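Missing here: one protein chain of the complex. Every other protein chain is in place.
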Amino acid sequence: MHDSIKGFRSVIEISVAWGDMDAAQHVNNTVYLRYGETSRIEFMRSCGIDFDIKGSGFILGEINCKYIFPLTFPDKVWVGTRAMLDTIENHSFWTEQIIVSQQHNRISAILQSKLVNYDFVQLKKSLLSDQIINSLHHFEKQL
Amino acid sequence: MHDSIKGFRSVIEISVAWGDMDAAQHVNNTVYLRYGETSRIEFMRSCGIDFDIKGSGFILGEINCKYIFPLTFPDKVWVGTRAMLDTIENHSFWTEQIIVSQQHNRISAILQSKLVNYDFVQLKKSLLSDQIINSLHHFEKQL
Amino acid sequence: MHDSIKGFRSVIEISVAWGDMDAAQHVNNTVYLRYGETSRIEFMRSCGIDFDIKGSGFILGEINCKYIFPLTFPDKVWVGTRAMLDTIENHSFWTEQIIVSQQHNRISAILQSKLVNYDFVQLKKSLLSDQIINSLHHFEKQL
Partner (left out) sequence: MHDSIKGFRSVIEISVAWGDMDAAQHVNNTVYLRYGETSRIEFMRSCGIDFDIKGSGFILGEINCKYIFPLTFPDKVWVGTRAMLDTIENHSFWTEQIIVSQQHNRISAILQSKLVNYDFVQLKKSLLSDQIINSLHHFEKQL
């Protein structure tokens, strides 16, 4: 496993699908965000944080993706997600994610995402509970 | 048309598809990048800049997306793209894009994307030609 | 408009997106189903048939797609949907759809889809109401 992924406690493996490529014969730019979403949801589950569309859940406030190395099929990637604990604010926090090509043993992309706690009933942002904040701290400190 | 879109000479209209929504019943975060991609390619065509996978074309080096207002079906959006002329460097430039909900007459998202000129034969970045730089300047100054 | 599309009362126009193409540089096979879904939902809205995930709605029971002519970007397509009235059964009916390339003035694909009325609360199929059956008949006879 690439050294950089060792800094992440939550890591999933995804097989690049042929259909993830676009007409430029690289994995399409939108797919990196899909990989990130999949890893982020696994991270949330690992932290014990629920997503409940009838209650509250995290939605994306902002995303930044640096495309470093174009992925192609066939390949498998590691996708790691971690909470950036010093970014925790009243309603949001940021995660950092990396996507590592196994075939090339290189970082393919780095994402930073602002997650905003959202109340799907009242349709507005919602305070991070102490339980969520504790879960994030607890999870990351086990690395 | 929302005032903010008037600052863009290249604007396309896209109908939000029901299938663009995810299980949170909002348009999925990846779809905003797809809307941006579609508008960026139209912008390039308007500037007379070709994409040729057997020669060279622009690939994404970095993207930033601020999600301001969640889109839902049914709606139509305006997606505007402009070159940020003062970001032109040897191999790259940035575009700014906005996605405006017609239903709500509000900006739904703002994207900034770094486009890197890429040589698909030699598989490495490639210098911006004077022709490309002139096309960008010429196009934007007609606004 | 291609003659074949005239047999459809419900027709939408979709712009093929560059990102709809895959590494074979044709529109990907899954995208034809997305175009069909978008047209089918518009058809339902035209018939006054609601989709309500808290109540009932139609889900796909079966789909058949004949790929006749590969779509490419740039192009626009007409997508027509009609109910096949003689296929109405207790819980389901079939629609027929065509996708017509404007660029080539040719049928690109023909889809037939079995729509099953589904109760999202009880998680089982549900009888077609007289109201739905009447709506389908009423709509198609106005052609």
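Letters A, B and C mark the chains as written, and numbering starts fresh at 1 in each.
Here, a residue touches a chain if its C-beta (ideal position, glycine included) is under 8 Å from a C-beta of that chain, and two chains touch if they have at least 3 such contacts.
Source: prediction; values computed, not measured.
Which of B:Asn28, B:Ser56, B:Thr81 or B:Gln97 touches the hidden chain is settled by the complete complex: it is B:Asn28. Interface residues of chain A facing the missing partner chain: 14-15, 17-19, 25, 34, 37-38, 41, 45, 53, 74. Interface residues of chain C with the unshown chain, by the touch rule above, are 23-26, 28-31, 33-34, 37, 51, 53, 57, 59-67, 70, 120.
Panel shows chain B; residues 18-19, 21-23, 25, 28, 30, 73 of it touch the chain omitted from the view.
We adopt the following convention: only the chains that are shown with their structure count from here on.
In whole angstrom, the spacing between the mean C-alpha positions of chain A and chain B is 23.
Between chain A and chain C, the centres computed from C-alpha atoms are 34 Å apart. One inter-chain figure worth recording: chain B and chain C are separated by 30 Å, centre to centre, where each centre is the mean of the chain's CA atoms. Multi-chain contact residues of chain A, defined as those touching 2 or more other chains: 23, 25, 28, 30.
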